[in-house]
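All protein chains of the complex are present and in place, except for one that has been dropped.
On to chain A.
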Amino acid sequence: MMSSSFSVFRAGISFVMMCIFYTSAVDSPELSPQKFFSTLQPGKATLVYFCQAESPRTSMFLEELNEAAKPLQDYGISVAKVNCVTEETSRYCGSEKDMMKAYLFRGNIALREFPTDTLFDVDAIVAHVLFALLFNEVKYITTLGDLQNIENALKGKGNIAFAYVRAIGTPEHRAVMEAAFVYGTTHQFVLTTEIALLESIGPEDIEYPHLYFFHCKPVLDLTQPCRRILMKQSLTTLNIHQFIKTMEAPLLTEVTEDPRQVSTVHVQLGLPLVFIVGQQATYEADRTTAEWVAWRLLGKAGVLLLLRDSLEVDIPEDTNVIVRRAEEEAQMEFLALNHIDLIVFHVESTMYIEEMGKYEDMEDLNIGIQDDEVEETVYRDRKRQLPLELTVELTEETFHATVTASDSIVLFYAGWQAVSMAFLQSYIDVAIKLKGTSTMLLARVNCADWSHVCTKQNVTEFPVVKMYKEGQNPVSYTGMLGTEDLLKFIQLNRISCPVNITSVQEAEEYLHGELYKDLISYSSMSVLGLFSPTMTRAKEEFTEAGSYLKGYVTTGIYSEEDVLRLSSKYTVPLPALLLARHKEGKIESIPLVNVHVQDIVQIITNASLETFPEITVENLPIYLRLQKPLLILFSDGGIDLQHEKTILMLAKKKYLDSLTPCWLNLKKTPVGRGVLQAYFGTLPPLPLLVVVNLHSGGHVFAFPSDQAITEQNLLLWLKKLEAGLESHIKVLPAKEWKPPLPAYDFLSMMDAAASEHLTRKDPECIKETDVQEGDKEQPDDKSAITEESTGTLKMKHSSRSSWFEEAKKLLRHDNKEL
């Protein structure tokens, strides 16, 4: 309907002629090149696709093209398909390579060619074609300077519609182009895809497309900026049309008729009318006020000036503003508002409530109930006595002396901060486990008490764990905030890193896990760097890498004269790394070609990843870093050895290189059930293989449960998967994590209290409030939640002054009425 009204505006391009030739909108006519060129009319635009042969690749495009024919026709642009095969070829037919191109002609002049992949759907086709045709009407810009030039050039002359779209060919781009088709001759359209440009003119939320209307025409003083009005609605053709209509409407209309009878374009667009009631005696001032209001409400409501003396209808004595909603049955509101802000607030707030209807009563939302699991659990656990005495509490006086006197681990926390208090419990658990065995002193500082100590140690967030060793800079712990990982860090820090190995004998013991037997359980891999005594630089780099990995991986270094014995035994040239995987009893050798610290760290980190790991809560982040889809074998308990063998075999044959294969033990990681439930809705029979594409698209595929997990079946399935022949069982939600609940809107409460002084006493008030109260009782499920949450801490309403209750009722009443 919109588009048909567009063609009325624009009659420049004949449309009738085309209809004669191409009657079908569904199927564009197929012509031979010669016939086609004979049909071209001067000044007439045509989008032509020259195709050589039908193929599945072109069929998809043709479908979209067919669909675009109708909307394009509305703009007087015809669509044609030329078959190059049937008769003699034209140069547009091109070779095989150019097969996928479409051309835009005006008359018989080719204006532009489009690779068909830019015309990926109807929106893109319409957007691109209009963009090419409206070359003069729509200026594409990339810098703020461009915009300012246009703005300056148009001051006193015309207005600007400035749009930001995320990309060319998007639906919002199409909407802007369609609007430009209609309004392009009235207003200058300016388009950008540069986010930076948008950022520089407004602080708006830049994730979304934007359209601003710049009122430049009324600006006569060239040093003044144009007023910019942002369109609030999403960029659709209809919304833009409405928005521009309101922008074009007179800013302020003076009326002398009954406000009930007045009609403006706003009423048609469903916007409220705001009448500023003035009188002849104060006409100038009233008009100024009304203009102010009009600017503030531009695009949101129509503003009219009504002179009391020139009117026969009775308006209540103290009324200075009348608001008439667009709905037909809406009552007129007679208001006494003594400030422009209040008028704007009144109009906007009710619009806001209409949009936000579901949050009318904040109390039902339980926004005062804790929904942060860490805060809640720590709060519930607050009465438990922790054996804090197992760690040393440090103060401003004792801190320095303690950390210099002995090797210490210090936890910096804040007594009021839930995350650090949750971690304090794990920390105490570490102390319990290490009780009497560690040479490392476990200490803690409560930064809520000893703020300056923490600041001096550069601790400005909580929790932080630092290790202080004599003669070394303090090291921050960067592992998981849990007992196991911290314990591992402390234990592995007992030995220097890298350990200096002094003989071949010792090196062998080290590699076979005999040297540091008790540490094997904390580090399943030992790294030994082999260097000849003269490789000073390489040794330095390795030593630095070792100290970087300190606490996470055991590293050793051997560079005695007889190092060649080891190098030949493990058949690796120097310098080299030997990686001993204790679990598998394997020793791997890697020649060190690149000897920079970062490279060495990278090599060791990568080597510590397993081919087919058991995925746990603790290690998932490490494997997610690979950015590959996960192939997860869910198992209820330990893994089936046959399955393990199958997958290891596939991995060995490099079939799984594009995936991260892993398995999940539901006994050890019970939360895996939650994952399965999310995938299947119910707990499926196990074991079960799943591919989860977390990083692109979030598709989840399940290996058919009726097939055995064999090398062959799996390989076939993976191949089908890759070819796109398998359908997913689920798409993981890509939703952003938005605020779980609204906040108290104190600004509105303050505004309401301020306006409440002005809009007092309305006889209908009581009745309306009653209705509200009645409504409140229905939601059963919500009250159930409240009951269930009695265990959580909810503040009781304390003495609240009664006038505030009154204000709230009034506010509620307003909401309802509007």
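The rule we apply is simple: a contact is a pair of C-beta atoms (placed from the backbone, for glycine too) under 8 Å apart; a residue touches a chain by one contact, two chains touch by 3 or more; residues count from 1.
Here, contacts and distances are computed from a predicted model.
S.K.: Considering only the chain that is not displayed, what protein name does its UniProt record carry among "YKT6 v-SNARE homolog", "Alkyl transferase", "FAD-dependent oxidoreductase domain-containing protein 2 isoform X2" or "Dihydropyrimidinase-related protein 1"?
M.R.: In UniProt, the chain that is not shown appears as "FAD-dependent oxidoreductase domain-containing protein 2 isoform X2".
S.K.: Can you say which of A:E113, A:E137, A:E194 or A:E376 touches the chain missing from this structure?
M.R.: Counting the whole complex, the residue in contact with the absent chain is A:E376.
S.K.: Looking beyond the chains shown, say which of A:L62, A:A132, A:I367 or A:I520 touches the absent one.
M.R.: A:I367
S.K.: From the list A:E63, A:D562 or A:E618, pick the residue that touches the absent chain.
M.R.: Within the whole complex, the residue contacting the unshown chain is A:E618.
S.K.: Write down which of A:T118, A:T256, A:N338 or A:T395 is the residue touching the left-out chain.
M.R.: Of the listed residues, the one touching the omitted chain is A:T395.
S.K.: Among A:H452, A:K517 or A:R537, which residue is in touch with the absent chain?
M.R.: Answer from the full complex: A:H452 touches the omitted chain.
S.K.: Touching the hidden chain in the full complex, which residues of chain A are there? Just list them.
M.R.: So the residues of chain A touching the missing chain come out as 199, 202-205, 212, 227-230, 232, 295-296, 341, 348, 352, 355-356, 358-359, 362, 367-381, 384, 395-396, 414-419, 422-423, 425-426, 429, 447-452, 460-462, 478-485, 617-618, 620-622, 624, 630, 632, 669-671, 673-675, 677-683, 692, 694, 697-698, 730, 732-747, 749-750, 781, 785, 788-789, 791-801, 804.
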